[in-house]
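With one protein chain withheld, the remaining protein chains of the complex are depicted in position.
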Amino acid sequence: MMHAVWLIPALPLAGFLILLATGRKLGDPKAGYLATAMMVGSFIVAVGVFFDLMGMPGEERRFEQDLFSWMAVGGLDVHVGFLVDPLSVTMALFVTGVGALIHLYSVGYMHGDERYPTFFVYLNLFAFSMLMLVLADSFLLTFLGWEGVGACSYFLISFWFERPTAATAGKKAFVVNRVGDFGFMLAMFLIFATFGSLNYVPVLEEAGTLAKGTASAIALLLFVGAVGKSAQLPLYVWLPDAMEGPTPVSALIHAATMVTAGVFLMVRVNPILDMAPGVLTIIATIGCLTAFFAATIACAQNDIKKVLAYSTVSQLGYMFLAVGSGAYIAAIFHMVTHAFFKALLFLGAGSVIHGMHDEQDMKRMGALRKWMPITSGTFIVGWLAIAGVPPFSGFWSKDDILLGAWEKNRLLWLIGLITALMTAYYMSRQVFLVFYGGERWKKADSRTPAEAHGEPDHEPAATVGAAGDHGAHGDFKPHESPGTMAAPLVVLAALAAVAGILKSPLEHWLEPVLAHPHHFTSPSGTKLGLILVTTVAALAGVGIAYLIWMRRRVKEGAVEPEVLRRAWYVDELYQKVVEAPARAFANFSAFFVDAKVIDGTVNGVGALVRAGGSRLRTVQSGFVRNYALAVAVGAVAILAYAVARSA
Amino acid sequence: MSVPGAWYLGLAAMLFTIGGVGLLVRRNVLIMFMCIELMLNAVNLTFVTFARMLNDIGGQVVVFFVLVVAAAEVVVGLAIIVSIFRRRTEATADDISLLKG
């Protein structure tokens, strides 16, 4: 089974190609089932590879498969090959597993969309790119996947490109990601200049010989790439906007897989990071601040998906905090559990949006647990998991991260703890608003959601239909989603609930990947104390939310200040600091440099030739005797030259 | 044989110049054409003179070829003149300036 590792990315690629050729003919829903089948096949192969790897002795768990030479330029010889080790297999397993579930969910969710097959074309291409990213045996091949997922992310965010907001969000994601990609590329140049190779195995084995300066530069540049892809401060702004895409996309790309690529990359190059302790501190600080910052914004959002988006940014911040603390396994562990519960929450949110006929404003929902039992049940599991309530999975992974932070720096730990409290608060707020309380949607059903407030409607055609069918007649009722959507919810809920048991197997399993395995050194008493504090914080967050949103002890406006609602005005700040000067420079380039200097030069040359031509054309008199005279004068000139030479 | 080649060459040079100036000065295309013949004959004369001075028959052979080419040139040239000036009363080169820039 080990040698079949190439099948893992090849199956989604095959799906992509088949759908590209015959997608339209297969149509709705066959195209979706085909794409899902490819993902399931890929998952089965990944499981097979996993068991093969398990069969190997602990320290030798590594397998390299070299397929073919991709490019050979001078000293640079890049092969397409796969590096199978515990880290890449872990990633491949949850990418294919969660991916397959989300593919299945999309079969129901995207039903009826005009460009249904295209959606699965992109989705399979994304899966291929993501698997190349994680299984690659060289930086360059990872970069191929890295760019591939970026492109797919762009395609899928602006999947409903008829909506200007979606098109803009796609562009924003693309442009912001470009900044990070630059860091990645520069890091690759530096790595090649230093090691003369881009393959992981030789580079990481020799990482211990690196000078501190070089190691720091490479680590920092790679981190810049990770910051872009994983939406950390200050490049996180694209992720909340990316919610313009279809909800399964938000779940798959912008919660479970793609955005964790940065974390994966950091863990992959952990031997280099270990050589640069200063950079580790930077990573931990940025991760921690991102977690806190995004959590504050999430507390004041009304869009059901925006809350989850900021929550994703926040949780990614946690993962970087773990990386920066040297607790790589905790980062991967949280990545896995986060993939389960965040995908679950997003799919649940999608189910709610579906059931509410494309309503996304939480303030206009409520009491949905009566109407959508499966969705609300699974969503509540996800809520408890992300809030860190024991024994759900989020509790275990978050606890590890906070333990790592405690050993790294007490201040980071404190911020992390406050963030955990806020996480519990805003998630509880969401659950209470959506599934409990009064049936607020009854008051609003005479207006279409899009008219009521400027929120982007889910899908234009469907919204009009919903307004016409339900709004006008007043018989609007939320409904439960179909089986293809409910089944992934149940599976993910089960995983989110029990994934905590992976904690200690994962630690042993991933140890060979690390250059310096990290062990928590705190005495068990401290550990227990921290667990208690974390649990109390989580429960406190839930309690505060209960008081505010169930008991209505505080006025809404007081806990949702405008500054948080507008996300600390970061977008406006970027507009002023980055966009306005860029626009001014572009205007200067377009209307002065281009119009005056460049066009002026070109037109000037043209005018010069034209003027010269209009003077010179008089020479062409049309009289043959003039021409003969010119010939004669020329002959005399040549003779005169000969005379001058002979004299 | 007592006349030196230099005299012949001088005569040829003068003949060539007269033909050249005539070509530039006259307007009638036929007379311009005749001036070209004068220039060709001047060159022929130099060829024959050189043939004598270098005791080489090749110069005379070249003159033979020049005669053939001149004959062909006259035939084609006159045909062109005929087709251009068929409807005109004067064959003046200055009347034709369609290629004026």
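Letters A and B mark the chains as written, and numbering starts fresh at 1 in each.
The rule we apply is simple: a contact is a pair of C-beta atoms (placed from the backbone, for glycine too) under 8 Å apart; a residue touches a chain by one contact, two chains touch by 3 or more.
Note that contacts and distances are computed from a predicted model.
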Omitted chain (choose from "NADH-quinone oxidoreductase subunit J", "Microcin ABC transporter ATP-binding protein", "Sensory/regulatory protein RpfC" or "Insulinase family protein") - UniProt protein name: "NADH-quinone oxidoreductase subunit J"
Missing-partner contacts on chain B, residue numbers: 1-3, 5-11, 13-22, 24-28, 30-31, 33-35, 37-38, 41, 44-45, 48-61, 63-65, 67-76, 78-83, 85-86, 88-92, 94
Touching residues on chain A - with respect to the absent chain: 621, 623, 625-626, 629, 632-633, 635-636, 639-640, 642-643, 646-647
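Keep this in mind: only the chains that are shown with their structure count from here on.
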Euclidean distance of C-alpha centroids - chain A vs chain B, Å: 87
Interfacial residue positions of chain A with respect to chain B in the complex: 616-625, 628-629, 632
Parts of chain B lying in touch with chain A, wherever the complex brings them together: 20, 23-24, 27, 32, 93-94, 96-101
